[in-house]
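Missing here is one protein chain; the remaining ones are kept as they sit in the complex.
The first chain written gets the first letter, and so on, giving A, B and C; residue counts start at 1 in each chain.
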Amino acid sequence: MKTLIEFYPVFIFLLVSFGFTVAPMVIAFLIAPRTSGAKTLNTYECGADPFGGAWIRYASVYYIYALIFIAFDVDVLYLFPLAVSYTRGGNAYEFYSLLVFIALLALAVIYAWGKGVFTWKRKIL
Amino acid sequence: MGKRSFYLETKDPIIKFAMLEKVLDLARANSLWPLQFGLACCAIEMMSTAMARFDMDRFGAGIFRSTPRQADLMIVSGTVTKKMAPLLVTLYEQMPSPKWVLAMGNCAISGGPFVYEGQYNVVEGVDLLVPVDVYVPGCPPRPEGLLEGLMKLEEKITGTRRFPTPEKRW
Amino acid sequence: MLEKIRAELPELSISEVSYPERGYHLAMDAGREQILKVVGFFDKNGFYLEDLFCVDYVEYLELVYFFNNHCGLFRVKTVVRLEPDKPTAPTISDIYAIAHWYEREIHEFFGVYFENHPNLAYLFLHDGLDSYPLRKGTVKVPEEDRKLLGSGAYKESEDTFFVNLGPQHPSTHGVLRVVIKMDGEYILSAEPMLGYLHRMHEKMAENRNYAQFLPNPGRMDYLSALNFNLAYVETVEKISGIIVPERAQYIRTITCELNRISSHLLWLGAFLADLGGLTPFLYAFDDRENILDILEGVTGSRLTYSYFRFGGLFNDVDEKFADGTRAFLERMWKRLDIYDQLITKNVIFINRTKGVGILERDMVRKFGCSGPVIRGSGVPFDMRKLEPYAAYQHTDFEIPVAQNGDILDRYMIRVKEIETSLRIIGSALEKLPAGPFNAEKVPKKLKPPKGDVYHTVESPRGQLGVYLVSDGSETPHRMRWRVPSYSNLMTFPFLAQGVLIADAVAILGSLDLVIPEIDR
Partner (left out) sequence: MIDQIIDIIGVLNIRVAIGLANVLGLITISAMVLTWAERKVAGHMQRRIAAKEVGPFGLIQPVADVIKLLGKEMLTPADVEKPLYYLGPILIFVPVLVSFVVIPFDARLQVMDVNVGILVILAFSSLSVLSILIAGWGSNNKYSLIGSIRSVAQNIAYEIPLLLSLLAVVFMSNSLSMKEIVEAQNDVWYVFKQPIAFLIFFIACVAETNRTPFDLPEGESELVAGYHTEYSGMRFALFFLAEYTSMLIVSAVATTLFLGGYKGPVLPGVVWFLGKTYFLVFLMLWFRWTFPRVRFDQLLNFSWKILMPLSFLNLIATGALLKL
């Protein structure tokens, strides 16, 4: 059974990539001139002063999309072992289990479609 | 507006020696990313300079960045009104440090055709607001004029000129 | 029509006016009380508010209302006199939505107060001004009104936030600033803030003589400088009765149509860049450079032309111009199907523009829009047909009209207008007569007779009107420019309500705005 140690190249790549990003930033920090004007550090908003910060309750329409995604992503993981051990020819129950599983998955999308999640109407106040 | 309303002091980098500065200036001169900031008629001439026929991109200056954070060169192309002045200064200050200003057109240089006694809304010249490096006269200046302004700016940054100046016949 | 007005509003003094000299059919003097009744009457009969502005005659101020009809041409001038020290007038912004901005503009330039106006804040000027600019004498702004200048405080509410689609933004071509109240991806309300490019053209007109003002119209709308030039020159010719020779009329038509094509081409590129496609910008500029070469050969400049003079042209047109134009015509016909393949048949483009930003017919009358914006909603309203000027009555062409008023229709109309302009140029070029290109005795120091005149021209963005009041001296007493983008922009807050930000940017692009024309 391969222990985590076997994957140490991946960790080395992680460290190297970390270094590969931090190094140019350190160089840039050293060799770049610096200025500071009255409004240099203000947030940029097309030249005008912004009205209030950007950390607000952002009414995300995509919350429902996230729910459907979670339902999907976890279930798709079941298909991986099925895919690896899918034998050619022979017993057909594997195909039927695949069929049933995908049919159940598709129900989620059809339900959301019916509920009108996917149509973004114009919000007339 | 009186004297320039602020003094933007530029602190030197931590590591600074002649050879590095020369290489950096050469690189900066060959990749001046202008800020997408068109005011009036000169903006249309700036656009046609960036288009197929005159093509600023040949000199590496073709990528128009829309945020001042990633721009090096602010081309003030058009009339700066008193309502626009504070915003222009904000945009200039929000640009990171090695930055240059190219005043394009008579309005940006001296208020142009809109200067008469009793005028109440035009800033007479953008150098009252921000330090200007190159002035390109004309109303609007031809795209070749703007390209020549770019060459002048590159000459100012690196000290050497890309193309030989056409010899003066008279 | 005149009998109906007489029957409906007996107590007003109505005088018939000869249309060819003065440019309008009827002049009416209404008192401050009857003006609401008059406006209500015109609104009931399907008229739209063409223009509303103020003229300062030192002893009294004059509020001028111009009404016109989209279907049949019948222009009525209604005048209200106000005393100069504390002028007040009733607001009509609830009847005609465009009056909302006209009244704010009059308030900040002349100091006229409008009772129960929803938001009488400054629109164009910055707060540092302490006098009303367009008044003849310097009239101080009273202290307690300075607080009126604050243009609306924007307070954060629970989950909506305010964003500046600000002066420096890729999609606001020029320096238009729109403050958008957003809820997530949707826009709840949009409020344009103007004046970042106000260059005082109307104030300059009052202290320069007629010839000195010639370069200014070209800088008002630099995309179609020749049309603005034509409007100014023809107004002065109308008021001083100069007859322009036939050849100059034809050359004026040809050059104005070339300028219209170059303006539409630039719009095409900028509109596609708003939707994300960057290549059509380069293709459109490719053709535009051809037009600029042809016009540069004749006028000498690339963008801000001042080629027309009172009574004719600056110089004549040579054979090279005619050949260049003919070569351009053939090339352009072939280029149009490149645009067809690249843009019109592009599925993503169609999905982005079909059924978005629909402008209904009655909303168009409320705002007094004009140009491709109104022709997209099914109203065939084109100045070249309604009030033919220059040589348009000799060339036959039909106005492209579309029905459902969404962005795709406004795009199709502008492309068809390019084809119409090509046909006009073709037919005008054949019929180009020989002969003089300038009227003979045009005095150097032009002193037109006392009186006022209204003249309209069709600029690529819509109906462009010039109202000129001359007091017999060298400098005009008052010159008012009725610009199409001003009323077209007023529809944006209503079109952008409840729409995604990507659509709002597309709607803004489809209105084809030129900011210095709005700010004047």
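Quick notes on this structure:
Operating definition for what follows: contacts are C-beta pairs under 8 Å (C-beta built on N, C-alpha and C of every residue); 3 or more make two chains touch, one makes a residue touch a chain.
Computed from a predicted model, the values in this text were never measured in an experiment.
For the chain that is not shown, the touched chains among those present are A, B, C, taking the whole complex. Among C:L134, C:L359 or C:I501, only C:I501 touches the chain that is left out of the view. Residues 23-24, 26-28, 30-31, 51-53, 55, 57-60, 62, 65-67, 69-70, 72, 94, 96-98, 162 are the ones on chain B that touch the missing chain. With the whole complex as reference, residues 7, 9-10, 12-14, 16-18, 20-22, 24-25, 27-29, 31-35, 40-46, 50, 53-55, 58, 60, 62, 65-66, 68-69, 72-73, 76, 79-80, 83-86, 88-90, 92, 94-95, 98-99, 102, 105-106, 109, 112-113, 118-120 of chain A touch the missing chain. Residues of chain C in touch with the missing chain: 161, 163, 169-171, 185, 272-279, 282-283, 286, 342, 346, 348-349, 351-352, 500-503, 505.
By definition in this document, only the chains that are shown with their structure count from here on.
Relative to chain C, the most remote chain by averaged C-alpha coordinates is A.
Averaged C-alpha coordinates give centres for chain A and chain B that are 41 Å from one another.
In chain C, the residues that touch at least two other chains are 166-169. Touching two or more other chains at once are residues 68, 87, 91 of chain B. Only residues 29-40, 42, 44, 47-49 of chain A touch chain B when the two sit together in their complex.
Residues 125-126, 128-129, 133, 166-170, 173-175, 195-200, 203-204, 207, 215-216, 219, 222-223, 266, 281-282, 285-286, 288-289, 292, 302-304, 515-516 of chain C are the ones that touch chain B when the two sit in their complex. Those residues of chain B lying in contact with chain A across their complex are 6, 8-16, 20, 24, 67-69, 87-94, 96-98.
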